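Below is the structure I would like to discuss, written out as structure tokens.
Note that one protein chain is taken out, while the other chains of the complex remain in position.
Let's look at chain A:
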Amino acid sequence: MEMVVVAPPAPGRLEDLRRRFLATPLQALLSLVSLAVMVFLAWKLLNWAVFAAVFTTSGGPVACQAAAGACWSVIAARWRIILFGLYPFEEQWRSALACVSVVVMTVLSCIPAFWTGRRIALVWGAGASLYYVLMKGGVLGLPYVGEEAWGGLALTLFIFVTTCLIGFPLAICLALLRRSDLPWISRTTGLIIDGVRSLPLISILFTFAIVLPFALPQWLQGDKLYRVILGSALFFSAYQAEIVRGGMQGVPSGQEEAAMALGMSYWQRISRIVLPQAMRNALPATINQFVVAFKETSLVVIVGFFEILASGNAAYGTGDWRFAYVEVYAFIALIYFVFVFSLSRYGAYLERRMAVGER
């Protein structure tokens, strides 16, 4: 006798919808409530941000305040101060170009073809120096602009990039020192890492910006901006060091033993065998740490820097635009969102990409 297996008939489109959203009374209720919340919020948001909003600057703040919706004129009137801070008006194209160079650099370093130590160092070195030359000037006929005039998005990106540039190599050093065979070296490094990790970032920034000048000889003090970057890099490296260490623990010990048996020196073992595999293990967590570092650049506002959040406060805080705080914060939030969301999506993509190799 032959068995005939007949697949159940495929549900029609309506039946499919019913099964997905209205399977039981409870499900139906949940679907309806969720749908109602979503429609309500979407309508409110669209109405506020688009339909009832004012987009032109022609009416000035007074006409804008009367509108029922968002007053985007404040962005049209103040976008330069939000993005570039106190940077000289005629030179702001340099600030914009510097931001573009940093973004291009970040995008390039997300492409796997650039994932060798030398190439990534080259890209980041080139991007950072291009940024520095563009912002600071004084060469190639560009007028000089001191660090105290940097601000807005350009300053946020600068702090982010330099924090990563200093923090990443420092993190690898700390991770290597922590897994050293010599007990006092690993213990002391462990103490430093755990100590930094147990403190809030704000307190470290505050210490580096305001307290450190007391504790350093004159010739070592440097500019406040670079001290804060150093503090932020130290904080970044303490977290990143633990991520790198975790990655190293994932490398089977046979790998290093085999390298040792081949007669490789310590540096050869670390740079050719251990680190490449460890970085691969640690990649998702590393991207996540970059995301966190980007969000935490906003904390420098507390030690008195004019980065994008502070320039946003200034954009609505004075004069006629006092009522338009929601629009300014929404604009800044959108800028952060674009950067952070794309970075974290990229991290999620990497995680999936790597999971394929392990299946």
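In the analysis below, contacts are C-beta pairs under 8 Å (C-beta built on N, C-alpha and C of every residue); 3 or more make two chains touch, one makes a residue touch a chain; residues count from 1.
Please note the rule applied: contacts and distances are computed from a predicted model.
The protein name that UniProt records for the chain not on display, among "Protein-disulfide reductase DsbD", "ABC transporter permease", "HEAT repeat domain-containing protein" or "Carbon-phosphorus lyase complex subunit PhnI", is "ABC transporter permease". The residue touching the chain not shown here, chosen from A:Y132, A:F206, A:Y226 or A:Y346, is A:F206.
When you scan A:L165, A:V251 or A:V340 for touch with the missing chain, the hit is A:V340. Taking the complete complex into account, residues 20-21, 27, 30-31, 34-35, 37-38, 177, 182-185, 188, 192, 195, 198-203, 206-207, 210-211, 214-217, 295-296, 298-299, 301-302, 309, 313, 323, 325-326, 329, 332-333, 336-337, 340-341, 344 of chain A touch the chain not shown.
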